[in-house]
Each structure stands twice: as structure tokens, then as C-alpha cells.
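Since the structure comes first, as C-alpha cells, the remarks are kept for the end.
Only a single protein chain was left out; the remaining protein chains are all shown in position.
So, chain A:
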Amino acid sequence: MSTPTFGSDELAQFRRTFFEECTELLADLEERLGALVAFSSDVESLNAIFRAVHSVKAGAGAFGYTVLVGFAHRFEALLDRLRDGKAELDERTLAALVAAADVFSALVDLARQGEVPADDFGADVAEELGALLDGAAPTASVARPAEAAPEAAKPAEKSYRILFRPNAELFRHANEPLYLIREMKTLGELTVDCDLSRLPPFDAFNIDDSYLGWTMTLRAVCTPAAIAEVFEFVDDECVLTIEEIAAAVEPDEASPVVAVAATVATTVAPPSDPQPSGSKPSESKAAGKTGSISSIRVDLYRVDRLVNMVGELVIAQAMLAQQFTESHSHDDPTALQGFEHLAGLTRELQECVMAIRMQPVKSVFSRMPRLVRDVGHKTGKDVRLEMAGEQTEVDKTVVEELADPLTHMIRNAVDHGIEDAAERLAAGKPAEGVIRLSAQHAGSNILIHVEDDGAGLDRDRLFAKAVEKGIVPAGAKLTGEEIDELIFAPGFSTAAAVTDVSGRGVGMDVVRRNVQALGGRVQVMSTPGKGTRFTLVIPLTLAVLDGMVVAVGWEKYILPLTSIVESFRPGRGQIRVIPGGGEVVSIRGEFVRLIHLARVFGVTEAVADPCQGLVVLIELANGGKLGVVVDELIGQQQVVIKSLQDNYDPVPGISGATILGNGRVALIVDIEELTRLYDRNARIADALRQPIAANA
């Protein structure tokens, strides 16, 4: 294989582009395969799949991924058969295509990681592809060499006579005898004799015809193959003979002819001139205009830098505005207006920059039809997937992180959610189960629903299981919703029996953790006999957060606005102290646990009495509520999230930091961790035998 001799830097850059492109192509392939599975014989999908495989193959060849090229070759051959209608797209073929797509994608991954696949990697699938290709011998070889290796040049100088008479076709294809003759000259010593004998009288001259022929004599150290290569593009558009002649020809015998031939060649050539003389001058005007570019690729690092810089700008703007408002706002209303305008522009700029990182969830959604089909197949269930809102956009990182939780939930929905056809029919439902996957924007969040029309969660079994696992005490009284929530409990596997499909050791607790890592939450709603709906609520971006700034002692903290239900100052009668140390607040007949932020983070000089401070009622991801006691609310603000993990170390209970308008750092509270931290601190306090707080 002729490995391109690009410099290593360029090659690395091309390789990066190649793998980026592979990711897109493979996603497209998945999607098209999904369409093929859903609507069977769809020529457009076949074409697109073929093109994806073909493009990957071409690139893979350039980087020497021979196993990938070899596999792509077979995959492509089968697709080619199918789109030409020479093979039938039956169940077996479809299954083979699906399997081939998996192997193909795995091979790309291996190549990306710089690993060489084992020789027999995907051999069974390759074999099946081969078998489907009419059981004929596997099409040609793996990774064809780019061109025939030139025969070893023999050192001896030889003489050749070459007869060359172009057909009119040669000119129509924009080939040019003059160029060919010039190239012949590079091989060695060349003499050329132009044969004018077929030139008709001038009035019979047809510019579309070819009348000339050339006899060349070449003395060179080269093989006949090298000569043939010069005429490679035209060998079926001309009469060409190459013969070796024994004796060297006298050079001076031919030299006068060369001059003639050269003159003739250039003067007679015009009929085939590739540049019609009429249109030459208009060229320069449109130079540099490509006309085809509507998007550009930008290194993610640069985008992130831009996002970061704009974040800093937002902070600087807020600081400046605050300082100004505190000092001069009364005497200068025009400047105040200016500041407001600047604030608006900054916000808009930030939104534009955030939009750069936005991508449709389609790239993740498009993998799901395959999954549903695969799992449906394995479990013997008839399941249809309906999708909506694929174009909904969300931050690139979020899109990537969605793949795992969604895969898991969809797999679960098919495996556990949808009943067997017999059961469904008995329950008066159509035999075919339906899973709906949809995405939509809601404020600064994206909502993703995964909904099935199956039997709903089996609450008796869930409860029994939870008791068995020691997650809830045997006598506990739980509402239906609370029981449903149990599937998110760590270590709780919903499958009664570990199945081939879902039993991979991860449960919904992992899904919840994945989603929480994105700053989101997951909820479940189940109606017995009707089905189950999971809702993922995920922030559109991980870079900014709508927050509520609260004061606790001298410190300021940020609570995520989306989790806040309300805030209020409780009356004395609303507070109850629970034996054992806890505190609850009663609100509209519901008791909510109180947590003092000051005690979680060890802030002194904070308001200890909830009736003197404020209670912020927040809703947790699991639907539970918590009353967070703070001194006062400062205000609502969009904050730029700075990762503590990247800049310092992960801190329990803190999901990040931000810089406030006055230049001070405020920590963003990880509300899901609050209860755990509070209990831990209380235990420590207990252990030290110190009273926790005044009103305990």
C-alpha cells in the first residue's frame, strides 16, 4: 500500500478530521440503518449507508487501517448489490447489515485508539457478508494496493517505438496529446514524428474529428509498463502500440522532424484546446469565492475558551454595573441606561456563544431505533419506537452524556416495560408495544421523556424486593409513587431475573447518577396497566446556571433556581423539633425536613432560628422536599459556573463556584448532597458530645 508521504503534523490533523468525520458518518449510518429497519427497502437509505461506509473506507485506506478497509470492502460490496437490486433485503440480510454496522463501528473505534484488531475480529460477520454475496469467493482481496507496483526498473537502456493515434473521443474527454508527448519526454530521449497523412483538405476539416497520429522513438531506462502508464487515461481512446526495437535509432535522423512535429502539435491542437478562447478574461472576478461553505469547523478548545472569556466578561460587566449603581446611579441616568444596554448586549452575546456548543439530540436519538429492534428481537417482543423533537438542541457535552442513560432506559423499557404479545392482547392492547422518545425545551432545561405503553411498574414486586434488599423496613407504609421511586435506589436491580438484555449490573441508580452529574434529575411516573414514563430534566448548558443568591452569615451561596419551589419565613408554630435531633417545618399540612446551610458548611454568625431567617423550599431530584434555612435571599442571578474540580478539588456538597458582581466568590450548593452532609455533620457533632445548636 502506498502510504501517503504527508508530514506527521498534517497526517495527525487529517487523522483527527477523519475520526471526527467517522463519528458523523457512523451516526448517519445508524440512523439510516434504523430507517431501513423501520421501512425496509428504502433506496435512499441504502445509498446513504453505502456512502458512509465508502467514505470511511477511503479515509481508512489513506491511514493504512487495512483490517477496516478489508471489512468495509465486503460491507460495501453487499450494499452495492442491494442498491443495484441484485440482492434482496430480507430479514437475514438486514440482520447481517446491523451486525456489520456494529463490527464496522468497533473497528473504527479500535483504529481511533491506535489499536490493531485481532486477525479474526468480526470474522463471523465478515463470513456472513461473504455468504450473502452469493456465497461467491470473497470479493477480491482485503485492502487493494493503490496501484500496481511498478516493475523493478531494469538498468539497461532500451529503445522503443510507440505509435499513437488518438480518437476524437480523447479530445472530448479533455485529454491533450501534447501533454502526453511532453510526459514521454520525461522518460528519456524522445523523438517524435507527426503523421499528417490523414489531414483532409481544409474545406472538409471537421473540428470535432481527430486526424493526427504520432510515431515516437524513445531511448530510456524504463519498462514498457512505464510507457503504458503515460497513456493510462487514454488507452481506450486511441490506437497505441509500444514495441521494443533492438537497435538504437540514430538521433540526428529524427531531430528535424521533432521541430515540425512540435509546431504541428501546437498549431493543430486548437480543436481540442481545453479552454475555449471566448471565455478566458472573466476569470479573476470570482476568484476566491468558493460558494459552497456554509459552516466551518472549529477546535472545541477554542469554543470553550470563547465561552470562558464571555463568562468573564459577564462577571466583569455585572461588577461594574453594581459598583456604578452603588455610587453614581442617582446623578447620571444616561450612564445608567448605558449600563442596562450593555447588560442586555452581554447577555445576548453569551447566549450566542452558548449556541455554538449546542447540538441537536438527534445524534443520540438516532441510535435508538436500532437498539429497540435489537432488544425487541432478543426478547421476542414486537416494539415500535416513536420519536419526537430530535432537533431539540442542547450542549454538546450533554448530548454525549445522554447516550448511556437513554440506552439503558430504552433497553429497560423494551425488556421490562413492554409485555409479551400474548399478555398485551389479553389486556386488550395491540400486540405491538410502543415506546415514545421525545425531547423538548422547558425554560433553561431540556425535558426528555421515555414512555412505554407496557404494564407499568410492578409495585408489589418492587416493594418486596426493596424489603429483601434492606432498602426499606418490612412494615414501611409507602405511597405508590414512593414505591416507584425505589427503582432509583442504589443496588436495586429491577429485573426479577438477570436477563441477557438488561442484566448488565447497572440499574436505574446509575442512570440517576449520570443525569445528576449533568445537573439534571430523573423522575418516574407509572400507571399500572397503562405504562411507565421517565422524564429527564437536564440543564441546556453546563456553563451557566440560573441561581438564587442567598446569604448565610458572611457567606453567599447559590442555590439552583430550578429546584426552588418557594421561600417563606415560618411562624413559630410551624416548626417542630423531632426527638432525636431533627427539625421539620409544616407547610400546607406537609412536614418538610429543615437543614441549616450554616451547619452544613460550618458558617458562624448565621441566623440559627428559622423564624428569624428564611426557609427556602427546594425539590430534590427524587421528588422529595427539603427546607433550607438561610439568613436572607439576595436575588436571582444567572451565574457562570467555574468548576471546583478542575481548579481545586471536588468538594462534597458544592457543585461549583462563581464570581459575584462584587468580585467575591460564591459557592454553588449541590442540593442533592445536603441531607447526607447534614447527617454526617450531626453524627460528628454527636460523637463529640456537643450540643448541635441552640434550638436542638
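The rule is short, and it goes like this: a residue touches a chain if its C-beta (ideal position, glycine included) is under 8 Å from a C-beta of that chain, and two chains touch if they have at least 3 such contacts; residues count from 1.
One rule holds for everything that comes next: contacts and distances are computed from a predicted model.
In the listed set "ABC-type sugar transport system, ATPase component", "Urease accessory protein UreD", "Response regulator" or "tRNA N6-adenosine threonylcarbamoyltransferase", the entry agreeing with the UniProt name of the missing subunit chain is "Response regulator". Residue A:F6 is the one among A:F6, A:W554 or A:Y648 that touches the chain not shown.
Check A:F18, A:F71, A:F488 or A:F601 against the missing chain and you find that the one touching it is A:F18. Which of A:A174, A:L196 or A:L425 touches the hidden chain is settled by the complete complex: it is A:A174. From the set A:R112, A:K158, A:R182 or A:R436, the residue in touch with the chain omitted from the display is A:R182, counting the whole complex. Checked against the full complex, the one of A:R51, A:K396, A:K530 or A:K625 touching the unshown chain is A:R51.
Residue positions on chain A in contact with the hidden chain: 1-6, 10, 13-14, 17-18, 20-21, 47-48, 50-51, 54-55, 57-59, 61-63, 144, 146-148, 171-176, 179-180, 182-183, 230, 232-233, 236, 272-276, 279-280, 282-284, 286-287, 289-293, 297, in rising order.
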